[in-house]
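Note that one protein chain of the assembly has been removed; the remaining protein chains are unaltered in position.
Take a look at subunit A:
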Amino acid sequence: MAEVSNKDSFVLDANTFAKLHPKEFYRKFLTNNIRPDGRLLKKFRKTSINLNSIKSAEGSCVLKMGKTSVVCGIKAEVAEPRVDDPRKGYIVPNVELSPICSSLFKPGPPGELAQSISERIDKLFKQCKIIDLDKLCISEKNAVWVLYVDVICISYDGNIFDAALFSIISALKNLKLPEVTFIEEEGKVEASEEKTISLELLSTPLSATYVVFDKKYILADPNEEEENLSSTSLTFIYNEQHKLCGISKLGGIPLSKELIQDCTESAIERTDNLRQLLDSTMKNL
């Protein structure tokens, strides 16, 4: 009898197996074309947004993508323009990943991931003309708008870049700047209490991220565990005309042209879906 019970105690239950052999656990699912959380390989997590929930910000968006959630708030301030660009306002994107969202992050100055994402978004703004910076000018050489775009992650479960970018674009589309006039004699800017103007976006680039598991399985919208298990990630940024605004492949596993092309169709579909979600949410405001 004792022998039987001993044998029983060596059977691992699913949770223990997943902890001990996470890669093998994933393989068992992926060979059946499904992921442990029930998604198909190319399926993105359910995404929802809530617009203008922060009343003190000029534009804001709360986004949930599975268990990842971020808050984006845009604060507008009046500042002096740069000397070399007297007619252009500027945008300062910043992504914060603090210990609030996951134990992966430590308190203190922003870590590499947060800085790298801020930099990527900043580059995207500079190279893809999302906003006409001339429209942020209040008075040439005297006053321009500065948009502080802050993204704070409150729950981290992977794919933070997609979440951050979509929340920023959503918040920007809902941005309401007060109508202002520059009074030259006093060198002051006066804002009207009632009238607001919104900003027109020249393009709406959105991203779709994939990771490569075991060199052959491509998983869309990875959660934290999937990100840790795979060393290679692929991010596509598409604008509304289905033109690419960026591709980045991080990590050392070589990927063939076919595997990359395999993702592009699903990436276009995903970014289109997000755009539709944003439009329909804005209509219901």
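As a working rule, contacts are C-beta pairs under 8 Å (C-beta built on N, C-alpha and C of every residue); 3 or more make two chains touch, one makes a residue touch a chain; residues count from 1.
As a convention for this text, contacts and distances are computed from a predicted model.
> Any idea which of "Exosome component Rrp46", "Septin-type G domain-containing protein", "LSM complex subunit LSM3" or "Aladin" UniProt assigns to the chain that's been left out?
This omitted chain is identified in its UniProt record as "Exosome component Rrp46".
> Which residue among A:Lys43, A:Lys135, A:Lys249 or A:Arg275 touches the omitted chain?
For the chain that is not drawn, the touching residue is A:Lys249.
> With the missing chain put back, one of A:Glu119, A:Glu140 or A:Asp214 would touch it. Which one?
Considering all chains, including the one not shown, the answer is A:Glu119.
> If the hidden chain were put back, which residues of subunit A would touch it?
Residues 112-113, 115-116, 118-120, 122-124, 127-128, 231-232, 239, 243-257, 260-261, 264 of subunit A touch the chain that is not shown.
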